[in-house]
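Only one protein chain is missing; all other protein chains are in place.
Chain IDs A, B and C follow the sequence of writing; residue 1 opens each chain.
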Amino acid sequence: MIEAGIIGGAGYTGLELLRLLLMHPGVEISVVTSRRYKGKKVSSVNPHLAPFIELEYEDVDTEEIANRSDIVFAAVPHGSAMDYVPELIASGAKVIDLSADYRLKKEEYERIYKREHRDKEEREAVYGLTELHPEVKDADLVANPGCYPTGAILAVAPLVKEGLVSHVVFDAKSGVSGAGAEPSETSHYPNLAENIIPYQITEHRHVAEMRMELNVKVSFTPHVIPSIRGILTTAHVFLSTEETMTHDEIEEIYKRFYTSKRFIRLREGIPSLSAVRGTNFCDIGFGIDTVNARIVAISAIDNLVKGGSGQAIQNMNVMFGLEEEAGLWFPGLVP
Amino acid sequence: MIEAGIIGGAGYTGLELLRLLLMHPGVEISVVTSRRYKGKKVSSVNPHLAPFIELEYEDVDTEEIANRSDIVFAAVPHGSAMDYVPELIASGAKVIDLSADYRLKKEEYERIYKREHRDKEEREAVYGLTELHPEVKDADLVANPGCYPTGAILAVAPLVKEGLVSHVVFDAKSGVSGAGAEPSETSHYPNLAENIIPYQITEHRHVAEMRMELNVKVSFTPHVIPSIRGILTTAHVFLSTEETMTHDEIEEIYKRFYTSKRFIRLREGIPSLSAVRGTNFCDIGFGIDTVNARIVAISAIDNLVKGGSGQAIQNMNVMFGLEEEAGLWFPGLVP
Amino acid sequence: MIEAGIIGGAGYTGLELLRLLLMHPGVEISVVTSRRYKGKKVSSVNPHLAPFIELEYEDVDTEEIANRSDIVFAAVPHGSAMDYVPELIASGAKVIDLSADYRLKKEEYERIYKREHRDKEEREAVYGLTELHPEVKDADLVANPGCYPTGAILAVAPLVKEGLVSHVVFDAKSGVSGAGAEPSETSHYPNLAENIIPYQITEHRHVAEMRMELNVKVSFTPHVIPSIRGILTTAHVFLSTEETMTHDEIEEIYKRFYTSKRFIRLREGIPSLSAVRGTNFCDIGFGIDTVNARIVAISAIDNLVKGGSGQAIQNMNVMFGLEEEAGLWFPGLVP
Partner (left out) sequence: MIEAGIIGGAGYTGLELLRLLLMHPGVEISVVTSRRYKGKKVSSVNPHLAPFIELEYEDVDTEEIANRSDIVFAAVPHGSAMDYVPELIASGAKVIDLSADYRLKKEEYERIYKREHRDKEEREAVYGLTELHPEVKDADLVANPGCYPTGAILAVAPLVKEGLVSHVVFDAKSGVSGAGAEPSETSHYPNLAENIIPYQITEHRHVAEMRMELNVKVSFTPHVIPSIRGILTTAHVFLSTEETMTHDEIEEIYKRFYTSKRFIRLREGIPSLSAVRGTNFCDIGFGIDTVNARIVAISAIDNLVKGGSGQAIQNMNVMFGLEEEAGLWFPGLVP
């Protein structure tokens, strides 16, 4: 059994790791930390986890976490993970960081996140978009992708790889759980119900990951929708070629690119959020707009699973030589 | 492996059986019927089930269904199941009927459902409220309880058994999936969102099951809430005794009654729907109103799982000597 | 023009007063206070009110508010209104208090709200359930009813007045705006969506108003539903008489009681929240359960209008001899 520790087990990312890892056939939770709930039973703070977990939240030092764990999931805010990672790695644990701290080159990170990077090492983290980065299997440190980049990159990577793309406009719609477990103006029911809230409309930080992975011109605008979970990404893909391609040709490009990638489901119709609810799937569909030389590609993910904790577990599976689907292979909650 | 057939595999009850049985370690789906979708792949009609099922919907005769199955789930409307059950039983299959056709005594059924019961046999069906009816294990025919009776009966059975109850007012609030997969006035988003819709406020048919099981005075009023899943039942329990009981005494009564019933979770706080979402749990909490000699007991279930297909599988597990939790033991989708 | 001041103009009660009073043909807003937003334009804090109001939020002393106003609406939390009312009255303003501070007898208030009542006078406030208290027209101080009591009392008052009622169980379902404009655990979208949350299930403070007005045995349990606005009250009315009454007889009792009460709409069918959305109407319907000698009466109101600010304005209209419907006579926002 793999011993897995979770730093930050009371936020949505941590809770989703728990929900999934508790059912994982090859994993045992070794430690779950929370300063706020230290000493309380995880299942009394989160009744949906009863009676699946007996542990209490702890607040122990980093070395001890590493010693008790084969792998540690850092489910803490951006800017905080970098305080744990060096010591975890030094103590011999593998690490999957669900924050942004190791996704970008250090200078890029400091520019975008407007803070100093306190990790003094030049550390080789693998960007954990599992389908695109097989080198995850040899990684000691995986930087788990942001939720928006996951949906956006997967939607268009096959077209980009073929050199077809000159510019992509990603218009993304996210469930509000992406904003965290803490009540806020945006998550206040009377503000969000019967509404849709655009934010950071010209300069969201996640765009840096999209540009790093895709290397094409990227525009991005996110919105919060009245849904708990899910990100639907509408990718308006403008082609670099004048040549018209058929639906079959485009489909073939997607199929080839995603051969044997079992969490990617190419859909004949247009995907929406319900079929991926609670799962690690990324559903993708597309249409061709010949008037504008535009392909509209739509991807749907669960932001907390494929867009976060599920992909982290997928990465763990790859790192430890388990089946990539272990603990993640079940259908969505429909209806 | 148990071979399980599903009659009526395109409605919400049938789909939920599929979602759960496809993950069940001891079951293989042998046949799924649907007249409407005959010949279509189950997973192309229901993309959330891809790639978990390869079968097509079929429209085959009852005997063949029985021959291909160890157990058959009848997930068809009230009044229709009775056309399948006699032949299924005669052909040697065990049957779990998710309709109302075998829940009540025949005369009672005909009075309440205002139709003739066409099954000519006096058939011994076991009422499949699993926690209350251990005789499920020897049954060939289980009448799976209604969604409302499941939540209502479980909320108060321990108090009733102690002889404490003179009258219960069940005020129930159900997610709209209980009204089925077919679009209707009630399920029309602009009608249901930002609303709550009371219906059949004085005489819903499910009250007959509650009276049959509880044998006390029962009042019942159901409402549809803007939620996909779930039934929250508020049981206003009026006591037959003047004697005041403490919270601990009442809790002890519940604990004793539900000892080793692993799907019943007694909650310290007040339950709500989120912790049971997608699961077979029934969460129960209560408070004491000394002014009115009233106990307010609250139960929360997922109407499609414990209130339907999940309980049906729980019954199947018991009938076939499997672990009662097989295929049903996972935490709810929170958030 | 009546000069109207609002103390506490940034909460939902204050905002709803503004939304309605700004359209009122006989009223001019004289002053709106908010400590938090002092000096900011009301319409820049609340863009939906642009360009209807030019005023800024102020933080001025009570006497000045009184001097600038013919009537003052106290839209502040329970326990705070009593700090304003004595001076407002002394300075010659009429007052409508939307908090609980003057609804109950002083000793009752102190017992229920667990705080001292700091108003040293024995003050005669009229309980402003307009349809039941014509003496509002001569009042200087109106205690505007709670949202739950408004829906509950109106649902059953005609039956109670006829001496028909022995016991009522009010099971109420409220939109979350009743919990205020401040984000909280309950109003956090991932907690409330797809859910219904019972709270204070045996002892909510509002029950005191119901008992005061109805003088029968009352049980009460409230729930929060995933809706912004509205309270649907399901009144399970147990009759004191064995005699069966017909639907027509009951209807006649309601019609007679509510003759010329234009905000009460007796409905042939069962009311729900949509038809009253944004309005001062109270829709009422009922059914008879002969098995249990129970009448199920359903009332639907908008908690912020008839359950709060609208009723306050209705009271103001009566106090100043205006048409009772002035500023409040428009249909609901359907769909």
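In this section, a residue touches a chain if its C-beta (ideal position, glycine included) is under 8 Å from a C-beta of that chain, and two chains touch if they have at least 3 such contacts.
All of these numbers come straight from a predicted model, not from anything done at the bench.
Chemist: Thinking of the whole complex, not just what is shown, which of A:L104, A:V126, A:I288 or A:L328 touches the missing chain?
Modeler: Answering carefully, the residue with contact to the hidden chain is A:I288.
Chemist: From the listed residues B:P51, B:G163 or B:P190, report the one that touches the chain absent from this view.
Modeler: B:P190
Chemist: To test your reading of the contact rule: which positions on chain B touch the chain that is missing from view?
Modeler: The missing chain touches chain B at positions 12, 176-177, 181, 183-185, 187-190, 192-194, 226-228.
Chemist: For chain C, which residues reach the chain that was dropped from this view?
Modeler: Contacting residues on chain C, toward the hidden partner: 12, 15, 19, 22-23, 44, 46-52, 177, 181, 193-194, 228-229, 262, 265, 267-269, 271, 274-278, 283, 304, 330-335.
Chemist: Footprint of the hidden chain on chain A, which residues?
Modeler: Counting over the whole complex, chain A touches the hidden chain at residues 167, 169, 171, 173, 175, 190-191, 193-199, 201-203, 217-219, 221, 223, 225-230, 232, 234, 236, 270, 272-274, 277, 287-289, 291-292, 294, 296, 298, 335.
Throughout what follows, only the chains that are shown with their structure count from here on.
Chemist: Would you identify the chain whose Cα-based centre sits farthest away from the centre of chain C?
Modeler: When every chain centre is compared against chain C, the largest gap points to A.
Chemist: Taking each chain's centre as the mean position of its Cα atoms, how many Å separate chain B from chain C?
Modeler: 39
Chemist: Where the centres are mean C-alpha positions, what is the separation of chain A from chain B, in Å?
Modeler: For chain A versus chain B, the centre distance works out to 36 Å.
Chemist: How many angstrom between the C-alpha centroids of chain C and chain A?
Modeler: The answer is 46 Å.
Chemist: Could you list the positions in chain C whose residues touch two or more of the other chains?
Modeler: 190, 193-194, 226-228
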